[in-house]
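Working notes, structure below.
All protein chains but one are shown in place.
Our next item is subunit A:
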Amino acid sequence: MDLRLPSKVLEHIFSFVDSNEDRNSVSLVCKSWYETERRTRKKIFVRNCYAVTPEAVARRFPEMRSLTLKGKPHFADYNLVPDGWGGYAWPWIEALAEKSPSLEELRLKRMVVTDECLEKIAASFKEFKALVLTSCEGFSTDGLAAIAVACSNLRELELRECIVEDLGGDWLSYFPETLTSLVSLDFSCLDSAVKLSDLERLVSRSPNLKSLKLNRAVSLEALGSLLRLAPQLVELGTGSFSDKLDQEAVSKLSQAFSELKQLKSLSGLWDVHPEYIPLLYSVCPRLTSLNLSYATVQMPDLVELLSRCSNLQKLWVMDLIEDKGLEAVASSCKELRELRVFPSGAEDLDETNVAMTEQGLVSVSEVCPNLESVLYFCVQFTNEALVTIARNRPNLKCFRLCVMEPFSPDHKTQKPLDEGFKAIVEGCKDLQRLSVSGLLTDKAFQYIGTHGKKIRMLSIAFAGESDLMLHHLLSGCESLNKLEIRDCPFGDTALLENAAKLETMRSLWMSSCFVSFGACKLLSQKMPKLNVEVIDEHPPETRPDSSPVERIYIYRTLAGPRLDMPEFVWTIHKNLEIGVSNLAIE
């Protein structure tokens, strides 16, 4: 009796499986399930663009409609990856243009995207609907014009914190009058002013527009007219919030804001003048997400604003809010799930806000039962505070603490923060992402290795004492997927001893540690499925094998050593058998 389900039935069943994690599991069951699954998967996530070739992806997933790609390692955000390292979108776009012309959505993060890429997209994908570029660079506003003019079904165009060569605001005027499908437009990272009348016309002919994020050059007055044309907005990123407006303009703007009945998310708010904050009061009660991290608003005004945001779930703010402000926020915003506090004096530690300490975070952890994601920059911390936070919020999933002075001990007891982080990993059993800081000995990492069983991403800087720290992590953290470490005193031993672990992880970044070139060579030779990239200004071969290298980026791959390495990236060639497996594709 043939117990196999006909593939049509399987296909139908799989069409209900959305999550790619589940789909990956499905494809491992047997050959026929693998085959059926791959023919029906539409949304593909490749979280390391060098882990697999574009041809392999296109071949495996003939029905691909949406591709998400990530390029550079996370520490590239902090200038630790030299320019020219890689992460080029071109090979992907070129391959997909040929093999997956029905592609509709492309989401790229930390990749180098050129105008050529954008022109190719515009020319090759007739059904193209969505382009989302996060932390990308390499293109100019000319490339945007190419997309605007050609993609007649465009729904989403989002540039999130990209570095764009700004040749002017004309690009927006290239959207044809026939384009009425826009749902989301984000050009907040561009400098030049776009032509207001063209923007207004674009907005008025986009009845489905739900998300609009303007750049700083859009004035307060212009904002008013745009809001009147799009009262259906769910997400708004304002432009500059500080022109001088007369009474009439102010009341018109106030009226426009109060018409935004669907608004849930607010951001932008550049240069907010305290006088205009009350304009936002009418939308506050409905807001679930508020990004004030670019608004240099002082504590009293922040508190006044936030006291009206009873439904807020996500708050990004600067440390200008101070402990007192956070305490007030905690009591007004009980639905808070995610809190990020950024430093207002980022470059100059001497200008850091003194009134932002561990106390603020403790208050929020006490009062907000749903708080599960934290990013917190501050000047000092204590073990006691960490213990309290862990006890209050065992449901934390993401905890990123940055005590800005490296090696800062508990400021009350002068002890390392080992015990505090122990409480965090012991208490928060679902913790998936952790960034540690402050003075930490190897013990802290022993605790993390012992208890941090669900941690997938771990970031470490200026911590630990020896190879033990790395050993604890690699041997203990079962779910570890991404590890990034800088300026820590471990060498080769732990790395080599735990080499097998590295194939179960997406990537490992180590910089300014004491890992030698010899160890890198050994690792590369023993582990065929890993790319071991040594990023060093000076050719490592000219130095003894035992000398440490500047930066190492290790990642699992099916594609072998990449061919687009610049002269400062060194890798050891080896023979590879390339087989098909699920490692690279998630």
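In the analysis below, a contact is a pair of C-beta atoms (placed from the backbone, for glycine too) under 8 Å apart; a residue touches a chain by one contact, two chains touch by 3 or more; residues count from 1.
Criterion: contacts and distances are computed from a predicted model.
Asker: Choose one: "Autophagy-related protein 13", "Auxin-responsive protein", "Ribosome production factor 2 homolog" or "Dehydrodolichyl diphosphate synthase complex subunit NUS1". The correct choice is the protein name in UniProt for the chain not shown.
Answerer: "Auxin-responsive protein"
Asker: Out of A:Phe125, A:Phe139, A:Trp270 or A:Phe517, which touches the unshown chain?
Answerer: A:Trp270
Asker: For the chain that's not shown, point to the residue among A:Leu280, A:Ala461 or A:Val532 touching it.
Answerer: In the complete complex, the chain left out is touched by residue A:Ala461.
Asker: Among A:Ser251, A:Thr296 or A:Ser475, single out the residue that touches the unshown chain.
Answerer: Checking the options A:Ser251, A:Thr296 or A:Ser475, the one contacting the hidden chain is A:Thr296.
Asker: Using the definition of touch stated at the top, determine which of A:Gly168, A:Pro369 or A:Pro489 touches the missing chain.
Answerer: Only one listed residue reaches the unshown chain, and that is A:Pro489.
Asker: By the contact definition given up top, give the residues of subunit A that touch the hidden chain.
Answerer: For subunit A, the residues touching the absent chain are 75, 77-80, 135, 161, 163, 189, 270-271, 293-294, 296, 342-355, 377, 379, 402, 404-407, 459, 461-462, 465-466, 486-491, 514, 548.
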